[in-house]
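Shown here: the complex without one of its protein chains, the others still in place.
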Amino acid sequence: MLQTTELNAFYGQFHVLHDVSIHVREQEVAAILGPNGHGKSTLLKSICGLVDQVQGAISYKGRDITGRPAEKLVNDGVIYIAENRELFPEMSVLENLKLGAYSKNARPFEKKNLAKVLELFPRLEERKKQLASTLSGGEARMLAIARGLMSNADFMCIDEPSLGLQPNLRVEVFNIIKEINKQGKSILLVEQNIPQIAELADRIYMLEEGRITFEGTAQEAGENEHLKEIFLGM
Amino acid sequence: MLIEYADVFISGLTNGSVYALMAVGLTLVYGVSKAFNFAYGSFYSLGGYLAWVLLAGIGIWGGYISVFIIALPLLMAFGYVTEKLIVAPLRSRSDWEIKVMMITLGLALFMDNFYQVAFGSRMKSLPPIVDGVWDLGDIVISYQDIVILVLSVSGILAFRWILNNTRIGMAVRAVAQNPEGARIVGIPKDRVFAATFAISTVMVGAGGVLLAQKYFVSPTGGWDILVKSWVITAFGGMGSIQGGLYAAFILGMLEAFVGYWFGMTWVLFALFAVLLATLAVRPQGLMGKWG
Amino acid sequence: MKKLVSLILTITAALALAVPAMAADTIKVGVPLAMTGAYTDTGDNYWKGIKIAIDEINASGGLLGKQLEPVRFDTQEFAPERVMQGADYLCGKMKVDSVHAGWAGWGQDVRAYGKYTAPFFADDGSQSAVDVFNQDPKKYSNIYQLTDTDINQASSMFRVLMALPYEYPNKKVAIITADDAWGTGVGETLAKNFKKEGWKVALHEEVPYGTREWGPILTRIRKAKPAIIHLEIVSAQEVITFFRQFMESPTKSILSYGYSIVPREVVQTMGTEADGIIGEVPTAMPTPIAPTPEAQAWVENFKKIWGHQPQAGSWAAYSGVKAWAAAVEAVGDAKDHAAVCKYISTKGYKGETGWWKWDESNVMRAGGDVPIGHYQVQGGELVTIFTDPPVKPYKDFKFQTPRWCK
């Protein structure tokens, strides 16, 4: 469904990604693991059209999308869900969700998706009228994911969904992601090194110093010595 | 005594409503795109001249209603094209904020002198929208002031409604609050920038149409408007429409009462004194936010 | 669109002609006036008079057989170095043989042009310019003022106000002036004179240009109910907005606009609405009927060329050119600046209304054949009701009690 070929990305003079090639299949959850600051977020942002200097090729559903800006990719069905959430603080939860359906493709499904999303996140239903800036960390994370769902995208890039959350909330978030996946969305997510990821992800990549150092199924990852070391090292 | 204060109060109210209409556009553009438009006063004059051309030049049928129907879309188109042509290309440059100020200053110089060359340096007067006064015995209010008050307040309310209830309005607020977040949900940022510029041009241009019949139009008449709008937006907090509204009425009142108690020469001092005092306590203005 | 095309054409043409063709046998005449900025309109008025004079002389065969060639200079907003630059350009570089300005710098001009010898005609109407002159009358002997000073003009306004055939209901006056040299000078002189006569100055306010919302001041006026309101701001927007807001609920006050009646827009915009306002013009061409047939012919000619009544300044500037031309004619040499100046100072010039005489400070003092004209707007036009000094009713034109005073 989505494929990058020898992707390189730069921030100014900094060469962040080196020849990264990954792929995500239809209805699959792929996870990118790796230490902090080694380019995981950059990879997601590059795919989603949020990085200006990119070399290499990205294709989505067989179409070349390299260099396509984020606001257009949303319409194509690729949505980015940010780690720092990128919500609209002075708007209500409901308005945030409605804006999630801004793109042309999502607009006709706004009502249907809204109902679906609120069912999925009962907590947001309760806080519908509240300003986004008043939400707790976990709620904001949920709102970000919910807003992403509103876009009706088939392919969701989720940046560190569990970052800074308490363990019970983490489980809740992962369950929701699993549920979304079951409903037919392909998901590429980035995490640092959470053991639970093995249960969620169909395929796991390891990104270190801007390079892919491991690729395999969850099972293979579990058997990999190098990964184990990192998992245990946490 | 009370009667006089009521009189001054009404004067302050009229000032305030005019300032509010003027300042909202400036604060909007700054809030959304961080661009400061120095040609804002010239856009005001543009509205006035458009009205003059339509009414006195062409002698259009239907009076002010036709003027608004024709002028507003023209102003909107003008604002949109201006943003696309001269502001948007600068956004990716270093020092772009200074460069936007410079280029709009150049545009202001160009426009003001274009008016002078095309229409002459003399002021142009327009027929009043309505004539007559409302005589309440001790207090007299001209219908003209009432019309200006009502139209500018409803203009602002309409604008707020658009901002809160329409798709484009939500997009504008989204970009103002979080440009990156707006991109992520698929809002075309550049188009929103241009759209806000267009909306602000409409607001100030409509102000020009509305005020030309009271204050006349002249080539350099926009500077006063720019300065006052600037003070108001800074006082209220740049980018905060609510703050701008409060600031407009507070400063309108301040102007009227300082003028009454101390004399007109002190108005400017008082405006800046209040502004500086406010900024010393709240560097972001009454209701502004950093960022 | 047509305007735009012609605009572009004009720019191109002007650029092409920017290097002036050096015609060998012309007499150059410097014309430093505001062509851009806040004073453009007054600059236009002077230019209209100067242009007529030059065209007239050229049409009648020129001066000493040579055509006059105006050299214009944009004084912009009269920044000191700009005034100086004008003098260096016109007198120093272009070597003009006379300079005809209007408002020219209120004293700054005296110093700048006093360095050179070419006769210089200004319409400063300012005591500070005369003060500079008196510091060194010899050095500045080429400087001529076409109008009397602000102090004398204000005194004249006061005399006429006192002479109006009208019973003032009280002895209170409100004085509102612009915060420029002219406005403050007139305001102070008026206030002094009123106090001397036992009047009370109920309100004396200086306002900045751009004041268009008069609510607070009008509130105070309505409370004081003065018999006279004098407004001295030579800018149409301010005086028209004042009048209109005043008329929303007028007090029984004579509205005296002084020199502020001058901007053409005042009567043009308001028409008969302005009926009743009074004002003055120094070095005035009385209208609607001029004092002499020659003057009447001049007024008709002006109207034919420019399409409206002559404004203050046009006739003064016109007469400056003619006075200089007459002197050159008599001396026989435009280059002999000293002789030309001496002739102007001693002999004067006979114009359409009679003799122009400059005093020992080279100021064209009001009076005689060229008095200050005092007007009232009647039927939407300026009508001369008095001349001064001495205070004299003009022909059969009568002061009419304004409608809001009845």
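When the chains are written out, they are named A, B and C in that same order, and each has its own residue count from 1.
By our rule, a residue touches a chain if its C-beta (ideal position, glycine included) is under 8 Å from a C-beta of that chain, and two chains touch if they have at least 3 such contacts.
Operating definition for what follows: contacts and distances are computed from a predicted model.
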Hidden chain of the complex, named as in its UniProt record, picked from "Dihydroorotate dehydrogenase", "Carrier domain-containing protein", "Amino acid/amide ABC transporter membrane protein 2, HAAT family" or "ATP synthase subunit c": "Amino acid/amide ABC transporter membrane protein 2, HAAT family"
Absent-chain contact - pick from C:G37, C:G215, C:P286 or C:G373: C:G37
Which of C:G49, C:G107 or C:G125 contacts the chain that the document leaves out: C:G107
Touching the absent chain when the full complex is considered, from B:I10, B:L50, B:L72 or B:I103: B:I103
Chain not shown: contacting residue from B:I70, B:I168, B:V227 or B:M253: B:V227
Interface residues of chain C (partner: the chain not displayed): 10-11, 14-15, 18, 20, 35-38, 40, 72-74, 76-81, 84-85, 88-89, 92-93, 106-108, 111, 115, 126, 128, 131-132, 135, 179-181, 183-184, 206, 208
Residue ranges of chain B at the interface with the undisplayed chain: 30, 34, 36, 86, 89-90, 93-95, 97-99, 101-103, 105-114, 116-117, 121, 220, 223, 227, 230-231, 234, 238, 265, 268-269, 272, 275-276, 279-280, 283, 285, 290
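Here, only the chains that are shown with their structure count from here on.
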Intercentroid distance (Cα basis), chain C paired with chain B, Å: 36
Chain centre separation in whole Å, for chain B relative to chain A (CA means): 43
Touching residues on chain A, where the partner in the complex is chain B: 48, 50, 69-72, 74-75, 79-82, 86-91, 95, 98-100, 102-103, 106, 147, 151
Footprint of chain C on chain B - complex, ascending: 4, 7-8, 10-12, 14-15, 113, 116-118, 121-123, 125, 133, 135, 140-142, 214-216, 218, 220-221, 224, 255-257, 259-260, 263-265, 268
Residue ranges of chain B in contact with chain A within the complex: 167, 170-171, 173-174, 177-178, 180-189
